[in-house]
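Structure first, then comments.
Here the complex is missing a single protein chain, while all its other protein chains stay put.
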Amino acid sequence: MRLGILTGGGDCPGLNAVIRAVVKTAVLDYGFEVIGFLDGFKGVVENMAKPLSLEDVSGILPRGGTILGTSNRDNPFKYRTPEGIRDMSAQALENLSSWGIDLLITVGGDGTQAIALKFMEKGLKVIGIPKTIDNDLGGTDQTFGFDTARAVATEAVDRLHSTAESHHRIMVLEVMGRDAGWIALHAGLAGGADIILLPEIEFSLEKAAKAVERRERMGKRFSIVVVAEGARIGGKKVYLMKVDDPTQPMRLGGVGRVVAKTLQDAVGLEARYTILGHLQRGGSPTPFDRILATRFGYHAVKAAASGEKGKMVALKGNEIRLVDLAEAVGNPRRVEPNHELVLTARAIGVSFGDE
Amino acid sequence: MRLGILTGGGDCPGLNAVIRAVVKTAVLDYGFEVIGFLDGFKGVVENMAKPLSLEDVSGILPRGGTILGTSNRDNPFKYRTPEGIRDMSAQALENLSSWGIDLLITVGGDGTQAIALKFMEKGLKVIGIPKTIDNDLGGTDQTFGFDTARAVATEAVDRLHSTAESHHRIMVLEVMGRDAGWIALHAGLAGGADIILLPEIEFSLEKAAKAVERRERMGKRFSIVVVAEGARIGGKKVYLMKVDDPTQPMRLGGVGRVVAKTLQDAVGLEARYTILGHLQRGGSPTPFDRILATRFGYHAVKAAASGEKGKMVALKGNEIRLVDLAEAVGNPRRVEPNHELVLTARAIGVSFGDE
Amino acid sequence: MRLGILTGGGDCPGLNAVIRAVVKTAVLDYGFEVIGFLDGFKGVVENMAKPLSLEDVSGILPRGGTILGTSNRDNPFKYRTPEGIRDMSAQALENLSSWGIDLLITVGGDGTQAIALKFMEKGLKVIGIPKTIDNDLGGTDQTFGFDTARAVATEAVDRLHSTAESHHRIMVLEVMGRDAGWIALHAGLAGGADIILLPEIEFSLEKAAKAVERRERMGKRFSIVVVAEGARIGGKKVYLMKVDDPTQPMRLGGVGRVVAKTLQDAVGLEARYTILGHLQRGGSPTPFDRILATRFGYHAVKAAASGEKGKMVALKGNEIRLVDLAEAVGNPRRVEPNHELVLTARAIGVSFGDE
Partner (left out) sequence: MRLGILTGGGDCPGLNAVIRAVVKTAVLDYGFEVIGFLDGFKGVVENMAKPLSLEDVSGILPRGGTILGTSNRDNPFKYRTPEGIRDMSAQALENLSSWGIDLLITVGGDGTQAIALKFMEKGLKVIGIPKTIDNDLGGTDQTFGFDTARAVATEAVDRLHSTAESHHRIMVLEVMGRDAGWIALHAGLAGGADIILLPEIEFSLEKAAKAVERRERMGKRFSIVVVAEGARIGGKKVYLMKVDDPTQPMRLGGVGRVVAKTLQDAVGLEARYTILGHLQRGGSPTPFDRILATRFGYHAVKAAASGEKGKMVALKGNEIRLVDLAEAVGNPRRVEPNHELVLTARAIGVSFGDE
């Protein structure tokens, strides 16, 4: 059997661990071959690929990024060519066929798996491996990369504590999460934040300011705020991610900046804000992420060997299961307002800016 | 309501996070009072205790250890006194009563919860919070502290890689786990170890040596071995933990040393060994452990407020549940030889020294 | 003898280590008393102070921030009062006198030491301890805090590498340094940056873009740029630090954003930028910083005991020396364009955007 593999979407700690586990399991356990396509689906369309040997994946387990490269805007069904947007899916299938690919393992998030699903409808065998920093992909309880992002964000909260305390300031940390506040919720809880602002829980900065003032009355002359980039101020998102969209200003520190300025004006304490940005994606994966990525890689190959297709490996509780790929696509996980972690945070005095 | 709390057994990252969550939830969410007993059950017998305020638990979330102190040999039912071993449980109950304790939260492992269970039989209301570095306590899928220990051990494996490769050596890392090999299994998998030796999987060093030789034939002139301290050589444990047992030599590097020497002699590569020891217990807890500890603390108080007793908070899948305290005691979790992580490790080429 | 101590200016890893060393040396080695003034010179004017015992400084060595609090805008000579700007120096001296302070140890940067110098002219005995994240204070080869800031910035460069490589992007990291590029130079060199942009070396983004293109021609489809916040684009600084200046927009990601956008437009590779900001100030100091801070604290007390005044402790090569406080003030250290580190960086292929 000959497997193809690609990594799509934003990079994420653990991608190399997945690739390593796929290659090792395929070669050592099943005697399969593995072909790696470069830069996500772009490599499938442009026919950039190479066989992956045990030697190729040696030593990559602890490394961030992906040795295959990735791309987050190369949809073969709407492919940007010099002549404009084209459907290059037939070319992609032809290339896969020319490499003798029996099944394609697609490591990626919602966008990547949606494309995988469309290829499946055209007859390609695919097994998906879920990947998202934000942990908001449907069908799986957790994705690799999230634990690392959470660790980076928590360390940042830890660091901000000393400045907050020493200067009697409000320190605002903006973390990833355009639609889902998982990183903000977890890092806020783990870092001992006083206020956590999420896209899923409607809040007002007036109420957040009241929370800061309640702390002042208890003798705490500082506050730590963790805010997800997708949190809405007055019902509107204010983040602007890219530097190259000519119709929009560049990223301005989005919501974190607005939160800092508003709280400062309301409360009269100095405020500063920090945007973690890409630091959350980089660096060596945590043990949890290395292990989850390895499990996903192993189970994907095992599923392929068992004749499965159109499935995605997923974490359910402590176990790896296969779910329909369709279940994962367009079905994002959000923080429910009465999620147990939210209730836990409220019980220990964290404000979500809503009361 | 007035809650008592104590931390028993070996220290463990996350204990302070538990104490903080218990106090914050009790005071802020329920208006309860909390009395902290010092040095585990010793403080109950000796009546060393103090009220815990919000100020007492401020800033302790990221800190290792326990502000209450702990002790791992002070069983009130067999208490060491100048006059010999005595049953001091009546004194302990009297002390608890004199402080007006309605319910005692016992944070600890198997030993601590077994004592809690005996006090429960004498009429004391108790809620247990599970704690063990080794992750081998029954009744719960995971305990806080384990993720941190795994992180420390994985970082050690990462560090040993460079020496192993540069010197073409066998590097042996001995990690905690007297009866259960969870840390060795996880850190070995996360760190990319070549050989993992566990108490639960019978192995021979001859077969482990063969695994090293197979690697040499593939051009890999080094190997990383992770071994749990309780792994058996020829069916016998060789670890010796304490420095104060007059009848025995002090800890000699136990099994790690034997593994290193035997592999060196068998294979002809230089071997070195390292014993992680207490480094696995110390330092700031990981975000996962801080969050799990916080959840445990919150749910323990909630359970107490709901009139529960004789229960232990536990992680089941992703959820916190209450289980009977008895379920946790004397019911250790072991690595099943066909555990999914073992199969995953085997699939990617890890040897368990048994084939 | 009774010593006063205060920490002024921006917080900095190692301040607590200084306070600890001053108190321990004073109490244990000389039998002196130490009074800590709160929030920098503000505490001197407002008479907020407290005796510092050994217990007060126990356990603070590894902690970021300062237990005394700090302030970076409370100059007693131009003190903001409800009635407007006033000279409160006489009040400050009276307060010091009322506490029986024989000599004041001022831990701070250029601003703090300039104030100390003015007090000295009014008859106050002072010993300065140099502090600046940026390492640009005159009179000393290095200040504590810099090694930690460099470590945080280098770790960030390490993290950005994986995204840069996986996505074939230009990743821009903006680090501290309004007037001096030491952090950018060191972190760029330590992190393996391809381009380093400093306030002290005139550069053009056209030339920086050429450096990116040279890398592309060598098959390197990514570049890492480290830029000091005070680097000038077209001869002008573009950073805007505060969120509270009504006459100016809030900090917009200043120079990092401009560099990213310009390089992206010029080269055609995607660019992203990250601003480290306050993360550089926070968290546990590195061993170097803990040791240097401890040495400074010890030598400051020793100098006081020897009858010295108007001096600053300083690192010269490997030794701690006393220099005139005046030497440190208004005499900033800059990166000379032919500094050995710059030459080293150029030799290994780093571009400074100037050729």
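Letters A, B and C name the chains as they come in the text, with residue numbers starting at 1 for each one.
Operating definition for what follows: a residue touches a chain if its C-beta (ideal position, glycine included) is under 8 Å from a C-beta of that chain, and two chains touch if they have at least 3 such contacts.
Since we're looking at a predicted model, the values are computed, not measured.
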item	value
In the full complex, displayed partners of the excluded chain	B, C
Omitted-chain contact residue, chosen from B:T25, B:S71, B:S89 or B:T132	B:S71
Absent-chain contact - pick from B:T143, B:Q264 or B:T344	B:Q264
Contact set of chain C toward the excluded chain (per top definition)	20-21, 24-25, 28-29, 54, 61-62, 141, 147, 150-151, 154, 158, 161, 186-187, 189-192, 218, 220, 284, 286-288, 290-291, 294-295, 297-299, 301-302, 316-320, 340-341, 343-344, 346-349
Absent-chain interface as seen on chain B, which is shown	7, 10-11, 13, 15, 39, 63-66, 69-72, 152, 155-156, 158-163, 165-168, 171, 243-244, 250-253, 257, 260-261, 264-265, 270-275, 277-279, 281-283
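Here is the rule we use: only the chains that are shown with their structure count from here on.
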item	value
Pair of chains whose C-beta contact count is the highest in the structure	A-C
Whole-Å gap between the CA centroids of chain A and chain B	31
Contacts with 2+ other chains: residues of chain B	none
